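One protein chain is absent from this view; the other protein chains keep their places.
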Amino acid sequence: MANLDDLYREIILDHYRSPRNRGELAPPAHRTEGFNPLCGDEIVLYALVENGVLLDIKLTGHGCSISQSSSSLMSAAVKGKSLDDVRETIATFKALMTTPEHTPGDDEQAVSDANLRRLGELAALAGVVKFPVRIKCATLAWNTLAQALDEIDA
Amino acid sequence: MANLDDLYREIILDHYRSPRNRGELAPPAHRTEGFNPLCGDEIVLYALVENGVLLDIKLTGHGCSISQSSSSLMSAAVKGKSLDDVRETIATFKALMTTPEHTPGDDEQAVSDANLRRLGELAALAGVVKFPVRIKCATLAWNTLAQALDEIDA
Amino acid sequence: MRFDPKLVRGDVPLLNRVINGRPITYLDSGASSLTPRPVIEAMDRYYQHHHANVHRGVYQTANEATAIYEGAREATARFLNAPGGSPEIVFTKNATESFNLLARSWGATFLGPGDVVLVSEMEHHANIVPWFQLRETHGVEVRFIPVGDDFRLDLSRVEEAMAGVKLVSVTAMSNVLGTINPVRALADLAHAHGALIAIDGAQSVAHLRTDLVDLDVDFLAFSAHKMLGPTGLGVFWAREELLRAMPPFLGGGGMIKDVSTDGFTPATGPSKFEAGTPPIAQAAGFAAALRYLDGLGMDNVAAHEHDLTVDALTRLATTFDGRVRVIGPDNGVERGGVISLDVEGVHPHDVAQVLDQFGVCVRPGHHCAKPLMKRFGLAATARASFGPYSLTSDTDVLLEALTHAVEMFA
Partner (left out) sequence: MRFDPKLVRGDVPLLNRVINGRPITYLDSGASSLTPRPVIEAMDRYYQHHHANVHRGVYQTANEATAIYEGAREATARFLNAPGGSPEIVFTKNATESFNLLARSWGATFLGPGDVVLVSEMEHHANIVPWFQLRETHGVEVRFIPVGDDFRLDLSRVEEAMAGVKLVSVTAMSNVLGTINPVRALADLAHAHGALIAIDGAQSVAHLRTDLVDLDVDFLAFSAHKMLGPTGLGVFWAREELLRAMPPFLGGGGMIKDVSTDGFTPATGPSKFEAGTPPIAQAAGFAAALRYLDGLGMDNVAAHEHDLTVDALTRLATTFDGRVRVIGPDNGVERGGVISLDVEGVHPHDVAQVLDQFGVCVRPGHHCAKPLMKRFGLAATARASFGPYSLTSDTDVLLEALTHAVEMFA
């Protein structure tokens, strides 16, 4: 049985109560909106990229504890990193959010323990997969970031 | 249990095989169409009325044995009668076609035995009420005749 | 005489569910009601003994299926006290289709540029989007009656908004606020201005007595699944003379009088609006639901839910020190058993998630009423709503779980 404590880890509640990197960035920072029509969660993401590095990131918007803490945790994890590292973190996180049913088998875990360690605080969101309807909440910020990088690239 | 023989009396089959008063009448005879969209039965009725008497009536069209024999039986019953008599026959016949469920009670039959006798051959159609979906077949010609009389009146 | 809700409970198999180790506490009847055994059994009986396509059949089961389907139409007309009887009852797939039928058949025929459809800020999207679509295709104006800070429509605001209005289309009971609107007064007002009035009965028909003769409205839409009936069946009611003047909506079998390679002529009566094989089994289930509700008595259902609501509002007001706000009229105002909650510091999604751990079913979200959400500056609420099978013990568990949610996020 999925337990509430798997979902609402203390780190998550902390980032929900005190979100990091909240706010806006002026141009030339790139602005991207993310929206989850099912629950109405909204995110506005500002990304400042220079020389292949995500110099700064800020977020506004509203939503549930999972979507808000996930965007806060994300911002802390990717800020200042090279775009390659950012893209890898996005990929690792999205693998973490793959529902257990889709995992090929026990010995081929979607996310290795090594990767989990690499995720650091982000690993607190691992419990979300036990609540499949909430996965969209957790990935909203990440999809928005991926979209922002694509737009900056283009 | 409703029995097929209640429906397909010999008189009915006879009128179906050899319909009376089949054909058309030229103007000034009045022409009226009847249509049962559920089963596709069609009737074209020609009525020649003079001095309050239905001098002549002819019918064409196609449909099942019940609709065709009913129109044949009707034509035989009303031809040459005064319009008052025709209207009374229509009313009596339509009472005969009232489904048993709607009959107030055993001692208040919708159609008295006296009336039944008065209907003559038409009484052969009495069994139709035991087959409620066929009532529309039996009444098609009668409704068309009633409509024709209304139109002639108007 | 009031029914015993415990007996109703015994008729609802789903209430035996255990969720996360606790017996289910179902507080989402506003979204869809639970299904009593007699309703399920009526559909089983239909499939096991009487199923056949309706109309045009001659054989016995086809006649039985037709009688069941048309019988449901008659039962619906009786339940609503429809002035013109069963010829006024059109079966659709849900309340939403009923509104689309209204907009595309009546609206597209009788409305055009310069004409106004007056809805309210508290409408469900089902009574908003079809009018926006009609605006696109036919240039009508869609105007919104504002909702007051008391969560109610102000009749004087309706009066002043009536210029050019051809149709007033409002909900009889808000699915978010619980507000009950003064339908008869709105009908009189609309008619006094030469307008017609449509009522969204999705909530009201399920929880209050509906008497169409008394209400004097022109159109009504609602769904079976919110009133103990099955999914897949809705009702559209209109005065017979209006139905007669309306062109068909969907085209296909059953709604025609004749078809050739040149064109078609539509059928008369409600069939004109029922293209294709209708929801026959669902009509059988719906008739059973109406019988069940008649057995309880709609006045009793309303009184029962009223008592539950008064109790819940009182306890919500005293338990949480102002941290749980009810978005809707307070006690003392006539209202339905729909209670939208705004919990300080806890997103409705999280409220519902924590409540689920206690087996409590409430719905978070905008409840398909985004303009209303915006009006009150909210993205969502967590909504609890009662049905005939609800008990005060459901409210006990709700409060227990809410207390946990509030503490957890404190």
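By letter and in written order, the chains are A, B and C; residue numbering begins at 1 in each of them.
By definition in this document, a residue touches a chain if its C-beta (ideal position, glycine included) is under 8 Å from a C-beta of that chain, and two chains touch if they have at least 3 such contacts.
Remember, it's a predicted structure, so these values are computed and weren't measured experimentally.
Enquirer: Among the chains present in the display, which ones are touched by the chain that isn't there?
Expert: A, B, C
Enquirer: For a quick check of understanding: of A:12, A:25, A:39 or A:73, which residue touches the chain that isn't displayed?
Expert: A:39
Enquirer: Going by the contact rule already stated, which one of C:62, C:177, C:296 or C:341 would touch the omitted chain in the full complex?
Expert: C:62
Enquirer: Residues on subunit C that touch the omitted chain in the whole complex?
Expert: 13-14, 17, 19-20, 24, 26, 28, 31-32, 34-35, 39-40, 43-44, 47-53, 56-62, 93-97, 99-100, 103, 121, 124-126, 128-130, 132-133, 144, 223, 225, 230-234, 248, 250-256, 258-261, 263-264, 275-282, 349, 352-353, 355-356, 360-365, 368, 370-371, 374
Enquirer: For the chain that got dropped from the picture, name the residues of subunit B it touches.
Expert: Spelled out for subunit B, the touching residues are 1, 4, 7-8, 13, 16-17, 38-42, 62-66, 68, 131, 134, 137.
Enquirer: Extract the touching residues of subunit A with respect to the undisplayed chain.
Expert: 35, 37-39, 132-133
Basically, only the chains that are shown with their structure count from here on.
Enquirer: Looking only at which chains touch which, which shape fits best: line, ring, star, complete or other?
Expert: line
Enquirer: May I ask which two chains are joined by the most contacting C-beta pairs?
Expert: Ranked by C-beta contact count, first place goes to A-C.
Enquirer: Starting from the mean Cα coordinates of subunit B and subunit C, work out the distance between those two points in Å.
Expert: Taking the average C-alpha coordinate of subunit B and of subunit C, the gap between them is 46 Å.
Enquirer: Using mean CA coordinates as chain centres, what's the gap between subunit A and subunit C in Å?
Expert: One centre to the other, that is 38 Å.
Enquirer: Distance from the CA centroid of subunit A to that of subunit B, rounded to the nearest Å?
Expert: Distance between chain centres: 79 Å.
Enquirer: Enumerate the residues of subunit A that touch no fewer than two other chains.
Expert: none
Enquirer: Got the subunit C residues that touch at least 2 other chains?
Expert: Where subunit C is concerned, no single residue meets two or more other chains.
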